[in-house]
Each structure stands twice: as C-alpha cells, then as structure tokens.
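All protein chains but one are shown in place.
The chains carry the letters A and B, assigned in the order they are written, with residues numbered from 1 in each.
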Amino acid sequence: MSLWTYANPAKFMAFTRPVLPVLWGLAAAALGVGLIWGFFFTPDDFRQGSTVKIFYIHVPSAMMAINAWAMMLVASLIWLIRRHHVSALAARAAAPVGVTFTLIALFTGAIWGQPMWGTWWEWDPRLTSFLILFLFYLGYIALWQAVDDPDTAADLTSVLCLVGSVFAILSRYAVNFWNQGLHQGASLSLDAEENVADVFWYPTLVTIAGFVLLFVALVIARTRTEIRARRIHALRLRERLA
Amino acid sequence: MIRVVARDLRLAFRAGGGFGLSLAFFLIVVTLVPFGIGPESGRLSAVAPGILWVGALLACLLSLDRVFALDWEDGSLDLLATAPIPLEGVAAAKAAAHWLTTGLPLTLAAAPLGVLLNLPAPGYGWLVLSLAVGTPALSFIGTFGAALTVGVRRGGLLLSLLVLPLYIPTLIFGAEIARRGAEGMEIGPSLPLLAGITLGCVALLPFAAAAALRVTLR
Partner (left out) sequence: MPDLGAYAVEVLSAYAVSLSLIVGIVLLTALRGRRVKRQLEEMERRRG
C-alpha cells in the first residue's frame, strides 16, 4: 500500500466514499465552533473595535487561497510526471474553490479596509497580489473549459500552472517593489514580535482548521464529480464509435 | 532557426501579413488617451510613461494569435514539428520573429508617440531603453500563451486572459524605469530586474511553449 494506490480512480472512489461525510462533518463543526467562538465570545480589539472579528474569516481564507494554488501546482506536477488522472482532475477541482477563497479574502479585506484605512481598495502589495492571484485562477479555469479533450486540457493547464506559479511569485515581489503598502505584515509568522494576541489567536486556529477541512472536503467531492464526468465523456465517445 | 525567422518576417511584411496593424493600434491608443483624461499637458505628461507602456503591451498582445495560428491552420506547424530542429528552437524562432515585427517597431514608435503625450524630455531615452529591454519578454511570454491556445477555437480572448497576468512583472519594472526616467529620478534596480525577467523568459519559456505545442500536436 502506498499513496499511489489512490491514483487509481476506482480505488480513489472507494476510499473517499466513506471518508467524505466525515470530512464534511468535521469541516462544518470546526467552522461553526470557530466562527461562533470568534463572533460571540471574544473581546473587541482596543484599536480596531469589533472589526477584529473579520480576522477569523479573512486570514484563513487568504491562507487557503494561496495553499489551493500550491496544491494545484503539486497536483499538476504529479500529472505531468506520473500521468495519474485523479491528480489532474483534483487540480481542476481545486481551482473554483481557490477562486472562492480568494474572493472571500478580497471582499472581507475591502470591508475591513473601509473603516480602518478609510478606503475600500488600496493598491497595496498584498491586495494587489491577491487580485493578480484571482486573475491567474480565472485564466486557469478558462483554459480548462476551452479545451475539449480531457488529457490535452490537463496537460495544457498543468504547463500553465507551472509557468503561472513562477510568474505569480515574480509578481508578488514586483508588486512589493512597486508600492509599499498599508497592510500589516504577516499575521501568523512565528518570529514576529508584535503578533496577534492569544484571545484572537485560538478561535483563528479553529477556523483555519475549518477552512482546511472545508477545502479538502470540497476538492474530494469535486474530484469525485470530475471522475464521473470523465467516465461519462468516455462512454459517450464509445457509444458514438459503436 | 534563422530560416524560420526569415520566413516569418517575409510572411509578416507581405500584404495582409498584419505588420503595421499593431503599430496603428498603438497610435490609436495613444490618440484616445487625451480624449479620455483631458488635454492638459501636465496631466498627460504625468501619465505618459505608463500609457506608452500599457499601449505597447496591448499592441503586442494584439498580434500574438498570429504567431502559431496560420501555421496551425495550413499544417506547416506539423512540418516544423517533424523538422530536424527541436520544437524549442521553433518556438524561440517564432518569438524572435514576433519581436522583430512588433516589439522592435513599437519600441521605435514609442518616442514619437511620446511627443503626442507631452512626455518630459529626460524620459525619451529611458522609455525607449526600457521598451527595448522589456518587449522581448512580452514576445516570449506571448508565444507561450499562443502555444497554449493554438488548438482552441476562438482562442483570441482566452489568449489575452492567460497572457495579461503574466505580463504584470514586466510591466511593473518597465513602466517604473520609464516613469523614473521621465521624472528625472535615479533609475534604481528596475533596469537589471527587467533585464533579468527578459533573459529568464528568453531562456526558459521556449521550453514551456514547445511542451504546450507537443500536447496540441499529439
């Protein structure tokens, strides 16, 4: 038994069928607990007032928006190197989820920025990078939808994902160079001296776990759908030939 | 490789080859800007470097779908793929030809168009220099995008969606050089960074483009 066993679509389907409801449940529980804890049972920040409650959504979604792309990159590499279909389909399945998280991060950021910085949008490096990340996601999804043959689409999008990752990182640093921003530094780095206080930190950990679980559950569910869709595609082709 | 470049150049200069279209587009963009933001020369000269860079970038984008599309339609791309030179070489040659027919003319045209936008005098040299250094990156990135979308029906819009985000770093550094040059400031590290991006694109992207072409030709 190795991890590659699950690269077989049938094995993947059989393994994820019982796992998926558990994941959904855990994701819902962690998100529910984290958000309710954060929303009802934490104090306001002495400078930011109650807007600090946005933190519990903003930070995890921003984190997962980037991690989703990283996961797509890994899945694309596995597809290019080992040609496992599940991997390509998982990359495809993750993209819309990543878009959703990016949108959440952008929206909550804008809503938070309005009272704190006095503006909805600022061409700040972090905000700009997220907008660019959003554009990369859109291009990736559009390419998947434009190519009919699933294997060709998987190959092309994987190449795009590799090149896109390099340019996304490049853009991140270019944008940093282009404009120093309003946004505070990383909220979660371990060595930062001025970090987030524990009262805000513990609920955030729970919501981060919730977002991770939600992401995994969504990707697995979507991958299962993609596997089925691919099977339908194959059956249709066979019928047409017969 | 040189023959591929020469062939593409001949095709581009022939009637209906599309050479000059992007130049005309660049001119039109620059003409439209004052209508959009008003004719005051101070405001125009403030935005001139950025507009010229964005205009050149869009003009460059306009001609990208021709890089492989015609060869794909008439089958000569298959011939090129089976030719004794590697497909990476073909991609690099195509990108070089694209630069010679669009990037280079756009660079040369940027200075006279700068006059229209009242670009401050110290900016001309830096604008032309930054375009000369930056446009090869645009051509090579664009060739990669064209290789990705060559098999896609009506791929033009998709091509823009894929390529424009990839253009961001080049645009940032290029426009930064032109802007600082126009304001008479020190150029700083943008120029070596832009050159680095261009060299990296020239060195690596033909491989990615060839990989995409192989998939489509399979």
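Definition applied: contacts are C-beta pairs under 8 Å (C-beta built on N, C-alpha and C of every residue); 3 or more make two chains touch, one makes a residue touch a chain.
Source: prediction; values computed, not measured.
**Q** As a test of the contact rule: which chains in view would the missing one touch?
**A** Over the full assembly, the chain not pictured touches A.
**Q** Going by the contact rule already stated, which one of A:7, A:162 or A:221 would touch the omitted chain in the full complex?
**A** Result: among the candidates, A:221 touches the missing chain.
**Q** So one chain is hidden, and I want to know which residue out of A:54, A:74 or A:166 touches that hidden chain in the complete assembly.
**A** A:54
**Q** Which parts of chain A are in contact with the chain that was left out?
**A** That gives, for chain A, the contact residues 31, 35, 39-40, 44, 49-51, 53-54, 57-58, 61, 96-97, 100, 103-104, 107-108, 111-112, 114-115, 214, 218, 221-222, 224-225, 228-229, 231-232, 235.
The working rule: only the chains that are shown with their structure count from here on.
**Q** Counting in whole Å, what is the centre-to-centre distance of chain A and chain B, each centre being its mean C-alpha position?
**A** Roughly 32 Å separates the two chain centres.
**Q** Considering the complex alone, what residue numbers of chain A touch chain B?
**A** Checking each residue of chain A against chain B gives 132, 135-136, 138-139, 142-143, 146-147, 152, 155-156, 159-160, 162-164, 167, 170-171, 174-175, 177-178.
**Q** Going by the contact rule at the top, pick out the chain B residues touching chain A in the complex.
**A** 144, 148-149, 151-152, 155, 158, 161-162, 164-166, 168-169, 172-173, 176, 190, 193, 197, 205, 208, 211-212, 215-216, 218
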